[in-house]
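Before I ask anything, here is the structure I am working with.
Yeah, one chain of the complex is gone here, protein chain that is, but the others are all in their spots.
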Amino acid sequence: MSWVDIGTLNDIPLRGSRIVKSPAGCIAIFRTAEDEVFATSNTCAHKQGPLSEGIVHDRKVTCPLHNWVFSLETGEAQGADEGQIATYPVKIESGRLLLNMDAVVAKVA
Amino acid sequence: MNMHTLPVSDTFVRVAEVWVPKDGRLVHAEGDYAHSPAFAAASVAESFAKGEGLPGKVWESGKPIVLKEFDGSYFKRRDAAEEAGLTSAVAIPVFAEDTLKAVLVLFCSADADHMGAIEIWEYMEERLTLADGYYGGATRFEAASKNISFSHGQGLPGGVWSANTPILKRDIGRAGSFLRSEQAAEVGLKTGLGLPIPTPGDNVFVLTLLSALNTPIAHRFEIWDARPECVGATRQAQLIDGLCKREGALWAQQNPPVDPTMVSAWMGPIGKVLGTGLPYVQREGAGLPAGYTSMFALPIYHEADLAYVVACYL
Partner (left out) sequence: MQKLVIIGAGMASGRMLEHIHETDPAAFSVTIFNAEPRGNYNRIMLSPVLAGDRSFEEIITHDDDWYAQNKVTTRFGERVTGIDRERKVVIGEQGEVPYDKLILATGSTPFIIPVPGHDLPGVVGYRDLEDTNAMIDAAANQGASAVVIGGGLLGLEAAAGLRMRGMEVTVLHIAGHLMDRQLDEAAGYLLKLDLEKRGIKVMTEANTKAIVGEGKAEKVLLDDGTELAADIVVMAAGIRPAGQLGQQAGLEMGRAIKVNAQMQTSDPDIYAVGECVEFDENIFGLVAPLYDQAKVLANTLLGQEDAFTVRELSTKLKVTGCDLFSAGDFAEGEGREDIVFRDPKRRVYKRLIVEDDKLIGAVMYGDTADSNWFFGLIKDGTNIEEMRETLIFGPSFQGGGAAASDPLAAVAALPLDAEICGCNGVCKGDIISAIEGGVTTLDGVRMTTKASASCGTCTGLVEQVLAVSLGDGFEISKEKPVCKCTDLTHEDVRRLIKSQELKSQPAVWQELAWKTPNGCHVCRPAINYYLISDWPLEYQDDLQSRFVNERNHANIQKDGTYSVMPRMWGGMTTPDELIAVANAAKKFNAAVKVTGGQRIDLLGIKKEDLPAIWSDLNEAGMVSGHAYTKGLRTVKTCVGTDWCRFGTQDSTGLGIKLEKKLWGSWTPHKVKLGVSGCPRNCAEATCKDIGIICVDSGYQISVAGAAGMDVKMTESLVDVATEAEVEEWVSAFMQLYRENAKYLDRAYKWVDKVGLDWVKEELSNPDTRKALVERFDISQSVYRKDPWADHIRNRSEQYQHLADLTEEAVA
């Protein structure tokens, strides 16, 4: 299991997101109001909008292009929309953010 | 709280008050003391620790209590109660599972002209027997009640207990209608309100308020069903039974009811109970049915959820 250090919790605005470039494309790292972190694909399943630019609420994000809402936990589109974005394991250790590279690489295959 | 002197009602219940827990004591939340402003003054500033006074004793024991004698008891406001002509009290705890939410205390005034009974039935060895009761002058009825016990589903206490729902029984003085109907008829008892009183632990209690034609417990009763099995996952309640001296029957004539009367949390006095989850007492003010100036309402819980609201209008 390879965990890669990508930065600190405070690098990410509260209820916001920053991007990590990866072999699997851009990954958005989200920080919720409760300081939980989630990592998902940055690309909306609808028309490829940048999810990291969306509004983060509870444990969800709304795509800025056409308002599709995704769960940060499962990657599933909410409500009447059907779609799925990839999610990746990410954790906090001593204030540092660690992203699971195995999961990312598996996505490239 | 209204300090004007108003005509004394002819109902059995004269004073209603609500006590809520705060910082380890029971403090006064509201009350209707129109019958006696002096008693009001003695009460509003009071507070009780667990085990202290009537509300405190109810909290400590975890069950409803009927107090028949103020003299020589743990009752603190003895003198004020005497002056106000109050002769008995019933303190009803409102528990949501193990948490005490409030205590509703009703004070009654009985004499030769005012007949009524308040009873507490407790489940013991598979039957409901009388744990305590206040009967005013109805001694034969009292004797009959001490000798009787009810099985599941039997009689008003048994019916309330097995169905776990408030029931308003009519015509209890009629022969055959009530196990103690003969003695009840003697003193003119007509209506019986039975309430399940949930308490922590496995104890089952049923409170019955029996009233006579000329001194009813109240002039208007309402039973509202707030269970999710009836109204869904909303903060609403449906009127399922009621009697009013002015309007007559309040229940729906059709089966199933068409467009039943509903109320939402915070709408009017019943809505207040749905919203706060606590008993409520109101004197005058808006929201009371036409012709009524006073009411008290009691929430009944099934475990942690508010299941019924019973309202009496004096």
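Letters A and B mark the chains in the order given here, with residues in each chain numbered from 1 onward.
One rule holds for everything that comes next: contacts are C-beta pairs under 8 Å (C-beta built on N, C-alpha and C of every residue); 3 or more make two chains touch, one makes a residue touch a chain.
Quick caveat: nothing in here was measured; it's all calculated off a predicted structure.
Asker: Which one, B:Pro37, B:Gly85, B:Gly137 or B:Gly268, makes contact with the chain that was left out?
Answerer: B:Gly268
Asker: Using the touch definition from the top, which of B:Lys22, B:Arg170 or B:Arg246 touches the missing chain?
Answerer: Missing-chain contact among the listed residues: B:Arg170.
Asker: Considering the whole complex rather than only what is displayed, give the residues of subunit A touching the chain that is not shown.
Answerer: For subunit A, the residues touching the absent chain are 2, 4, 6-7, 11-16, 18-23, 26, 29, 33-34, 47-50, 53-58, 60, 62, 64-65, 67, 69, 79-80, 99, 101, 104-105.
Asker: Since one chain isn't shown, list which residues of subunit B touch it in the complete complex.
Answerer: Its contact residues with the unshown chain are 150-156, 158-159, 162-165, 167-172, 174-179, 181, 228-235, 241, 243, 248-249, 251, 253-256, 261-272, 275, 284-287.
One rule holds in what follows: only the chains that are shown with their structure count from here on.
Asker: Distance between subunit A and subunit B based on Cα centroids, please, to the nearest Å.
Answerer: Roughly 57 Å separates the two chain centres.
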